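For this view, one protein chain was removed and the others were kept in their places.
What follows is chain A.
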Amino acid sequence: MSVALRILDDGAWVSVDDTRRVAVSELWRVPGVEFCRCDLADIVVEGFLEVGVDGRTVEARLYGQCIVCGESGTTGWLPVGRIVDGEFYDLDREGGAAPTGPTPENG
């Protein structure tokens, strides 16, 4: 089953099957972000750059700022949700979104 993934509203939303699902402006705790030295970065998500899927995991690359150290930059692929039986399920990103591997493709 194919899933339509796209970035909408100038990078403000990840749309999954024509429904806005993941928004900018949330705080995400992410370990090991490339652009800052914090063990656990606390990132204000300011814009999505790309969305893709790896297996059943929906992933996004984004631009943001770590509120712990103040550094800004672009992340690698981070999981934002999972597709189960064609339905999108959100992930708890406030609690920690571990980076995932490369090779996502638009679904």
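By definition in this document, a residue touches a chain if its C-beta (ideal position, glycine included) is under 8 Å from a C-beta of that chain, and two chains touch if they have at least 3 such contacts; residues count from 1.
By our rule, contacts and distances are computed from a predicted model.
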item: UniProt protein name of the chain not shown, from "Phenylacetate-CoA oxygenase subunit PaaA", "Thioredoxin", "Nitrite/sulfite reductase" or "Phenylacetic acid degradation B"; value: "Nitrite/sulfite reductase"
item: Missing-chain contacts mapped onto chain A; value: 4, 6, 8-13, 15, 17-20, 23-27, 42, 44, 46-47, 65, 67, 70, 94
